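Heads up, the thing below is written out as structure tokens.
Every protein chain of the complex appears in place save one, which is left out.
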Amino acid sequence: MSEVTLAEAVNMALHHEMARDDDVVVLGEDVGTNGGVFRTTAGLKERFGFKRVMDTPLAETLIAGTAVGMAVQGLRPVAEFQFMGFIYAGMEQMISHAARMRNRTRGRLTCPIVYRAPFGGGIHAPEHHSESTEALFAHIPGLRVVMPTSPRRAYGLLLAAIRDPDPVVFLEPKRIYRAVTQTVDDDGAALPLDTCFTLREGDDVTLISWGAAITETLQAAARLADQGLSCEVIDVATLSPMDRETLLCSVAKTGRAVIVHEACRHGGLGAEVAASLAEAALLDLQAPVVRVTGYDTIMPYYRNEQAYMPQVADIVEAVEQVVAL
Amino acid sequence: MSEVTLAEAVNMALHHEMARDDDVVVLGEDVGTNGGVFRTTAGLKERFGFKRVMDTPLAETLIAGTAVGMAVQGLRPVAEFQFMGFIYAGMEQMISHAARMRNRTRGRLTCPIVYRAPFGGGIHAPEHHSESTEALFAHIPGLRVVMPTSPRRAYGLLLAAIRDPDPVVFLEPKRIYRAVTQTVDDDGAALPLDTCFTLREGDDVTLISWGAAITETLQAAARLADQGLSCEVIDVATLSPMDRETLLCSVAKTGRAVIVHEACRHGGLGAEVAASLAEAALLDLQAPVVRVTGYDTIMPYYRNEQAYMPQVADIVEAVEQVVAL
Amino acid sequence: MKERYEFTVDGHTYLGADGVPVRDLPALADDTERVLAGYRNMVLARTFDAKAIALQRTGQCGTYPSVLGHEAIGSAVGQCMAADDVLVPYYRDHAAQFLRGVTMTEFLLYWGGDERGSNYRDCPEDLPVAVPVSTQCCHAVGVASAFRVRGERRAVLCSVGDGGTSKGDFLESVNVAGAWQLPVVFVVQNNQWAISTPARIQSGSRTLAQKGISGGLPSHRVDGQDYFAVSAVVAEALERARTGKGASVIEAVTYRYGDHTTADDATRYRSADELRRAWEQDGVKRLQTWLYRQGHWDEEREQAWLAKCKQQVDGAVSDYLATEPEPPTAMFDYLFETLPAELIPQYQRLQRKAEGGDR
Partner (left out) sequence: MKERYEFTVDGHTYLGADGVPVRDLPALADDTERVLAGYRNMVLARTFDAKAIALQRTGQCGTYPSVLGHEAIGSAVGQCMAADDVLVPYYRDHAAQFLRGVTMTEFLLYWGGDERGSNYRDCPEDLPVAVPVSTQCCHAVGVASAFRVRGERRAVLCSVGDGGTSKGDFLESVNVAGAWQLPVVFVVQNNQWAISTPARIQSGSRTLAQKGISGGLPSHRVDGQDYFAVSAVVAEALERARTGKGASVIEAVTYRYGDHTTADDATRYRSADELRRAWEQDGVKRLQTWLYRQGHWDEEREQAWLAKCKQQVDGAVSDYLATEPEPPTAMFDYLFETLPAELIPQYQRLQRKAEGGDR
């Protein structure tokens, strides 16, 4: 048992599962000798050899598609996209094949693939390195979309994703890759892929969030607690399929919800959460569901990126607004 | 003035605008001699020559990206993807460049591109030919997403899209390409790109839809009228940016809304509409906003495609449900 | 820096358009049973093709892509592959797929709008037909990588059309096949047209085989209507692949005699004259002529085989037409291994609707 970061927990899970299951292979740009640009695959090549830890040519379509070919042969590829901003060339393969192979062949061939990508802003990265486009994947039937927000959840959810018999898009909030450490027991225990995590219990408002924005959401909850407002904080974690049940139960209790995500607002998954709540829990709602999100504009380069991302004060303000109703 | 189909109206608009503006060029697979697999570009090559009507190699990344290069040089490319199911390889170029070039260069270079694609199910087409993934594009800041549902709107909106100084994803509901004819005046009059169309006025419920599902939505409204229920039917038409104003006004009047789209439900744009209504018009709403959509599963091949798509009876049932509250 | 780097593509023809060998035939030509089996399969594919088009024309099948002109390639490929090799086909590989074990009923189900058509009972590792052009190339190198990871001596054969060679998937796959020395053979079926787009608009390259050079792969060009040429070159490439010598690209030049699919009308973009000249190259006729001349086959056996083909095809059509559609809820059954709890209400709703039969 050691204190590890989220990035290290990803690495731990990869080590664990590659040791346990020979069918697990890792591929991507710079995942081998270099151990990945965020070091999440460090040590794997040394330990498991270049045949199972494959540095690919620079070709995202290939990365996405070759994983399909490996998977239909019974391997369990964990394919890394270096940044979410470079995942798009892989989308045709993900949408038209990975997500559908089981369905296309009526179960004959399957795609137990994990597509990993670091995502989100806030690390002063160059253009195209700060995307949060999880909604694009969550809208694709046949893909699971999962997002850890702590070292322990990273470890347990990644194990679950690798073991899952179907494709999982596993998005890692890079802003918090090294933000906190936690003791993580390398016991091979997976977490469920269909359950929200309630990070803080409360009665007045439900704060629903995912990804790195969880940090500000928790900070806002703490600040609001000082003001005497009790917030329940839920990390959605599995964006598709989504555990609406937990969300609805919470809102049934609090009667109010604020959704926080970094992605832009229009067509973001916050809309899905809000729509689901409004559809199923309208009578419980004592105030409109409010979304605190990125703007409907392009993520600015880093000098102005903070202005784009939801801040603690924005969340506090939104909560104050919904409790005022 | 002649009676034309939606597909013919697209063709008319292309002819009109290519004649009016030398900078307009058309590119895509089979758009030249063949006139497009749906004949929407028929006659253009004969009239405007192969230099302005370009049959491209079979390469969607290229189609999307070469349009960017043409556009920054001041051309106005209208790029066709043969089916929406084959658009995904073009997404990196659309997201990372077309949508951002103006922003990336602070207005120095711009992308007045129209990306056209036929979309949607219901024509007994093979696998991958029946997609409705408009939500993927509507979530991308910097792209407009537009969808005509009648010959006249196809003509006017396509003219507007071509003239627009920024990239527009123009999605054509192929199920109704030839479903109805309308007289369309070839007068070069464009329609606004930021306004919903109210197709039917009513007081009891607002039906909000887009694409080919408008057909069933209007039929449902007619059937409900027989039952004494007065439905307002709004064709959203411009999915991004979206004219929330019109939607909110209607719901302020009716107090009830049902959203109908063919795309799958989770993360579909119906969520955005519902969330917006619930956020801004909660107090007006007398019932939850209900969505009638495709299922969160993969569009079945054609033997079962009807079971996937929203039917008139589904819409009627949803309306009955919301008025019962 | 060398002064000059040289690359070649070798061309291969054995049987002339008139059915007369232009050079000594490869050894496999002596295996009469094999050649006859190859020929018979070509005729079967052609018989099936005519029937499938007729079914589509009469509203009993969906859009269908004709195999006409691709029979020789498919028969040769299907015969060269070992049972435990994997075929990664495109949508004109009927002839190869029949030999692999895909049934005609499965074929019809697929193009008839039924997912079960890709659940190949008798070649469970082969990939289904890829409709998004060229995407299958990436799967092929993935399958080949799996063989490499496991140290298996198996090869992958991947088909793609001339149009498909323009798309990144093919080119990226050719590149990685070279970089990783993968056991994969790409067969480019150059039928001169990609729907209405002729080869000269598709690429400025003299051959399509030379696209293999971009990945450092040995590259060949064969007459795709010459059963012997395709067989000889594909067999050798597969053997190279299986024995760890790496990947190859083979361009097989042929002609698409039919419309692109039943949804197309080729008279819009190509001349009757071109088509007539192309028919002079027909690979089925060519092999038939050779077989007749060799005395391995004759009109009587031809007629008997045609009758048998018709019978087989009719049987498959009956099975196809007798196959009840799946219940609509099947759309949820293969989405994930286990239906997520979250989706059960949708499933139930669909089930209720389907049972209610209310529309």
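When the chains are written out, they are named A, B and C in that same order, and each has its own residue count from 1.
The rule we apply is simple: contacts are C-beta pairs under 8 Å (C-beta built on N, C-alpha and C of every residue); 3 or more make two chains touch, one makes a residue touch a chain.
Note that the coordinates shown come from a computational prediction; the quantities given were computed from them, not determined experimentally.
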item: Where the missing chain makes contact, among the chains that are shown; value: A, B, C
item: Contact with the hidden chain (one of B:T5, B:Q93, B:T206 or B:N304); value: B:Q93
item: Candidates C:Q79, C:S145 or C:T207 - the one touching the absent chain; value: C:T207
item: Absent chain, residues of chain B that touch it; value: 25, 51-52, 54, 56-57, 59, 61-62, 64-75, 77, 89, 92-93, 96-97, 102-110, 141-142, 144, 165-166, 194, 241-245
item: Chain A residues that touch the omitted chain in the full complex; value: 29-30, 32-35, 37, 55, 57-62, 85-86, 89, 124-129, 265, 295-298, 300-305, 307-308, 311-314
item: Sites on chain C contacted by the missing partner chain, in the whole complex; value: 1-13, 165-169, 171-172, 175-181, 200-207, 209-211, 213-217, 221-223, 246, 253
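Definition applied: only the chains that are shown with their structure count from here on.
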item: Chain at maximum distance from chain B, centres defined as averaged CA atoms; value: C
item: Interchain centroid distance [CA atoms averaged], chain A/chain C, Å; value: 40
item: Where chain A and chain B are represented by their mean Cα positions, the distance between them in whole Å; value: 30
item: Cα-centroid distance, chain B relative to chain C, in whole angstrom; value: 36
item: Chain C: positions in contact with at least two other chains; value: 115, 132, 168-169, 331, 335, 343
item: Overlap residues in chain A, where contacts from two or more other chains coincide; value: 61, 89, 92, 96, 103-104, 141-142, 241-242
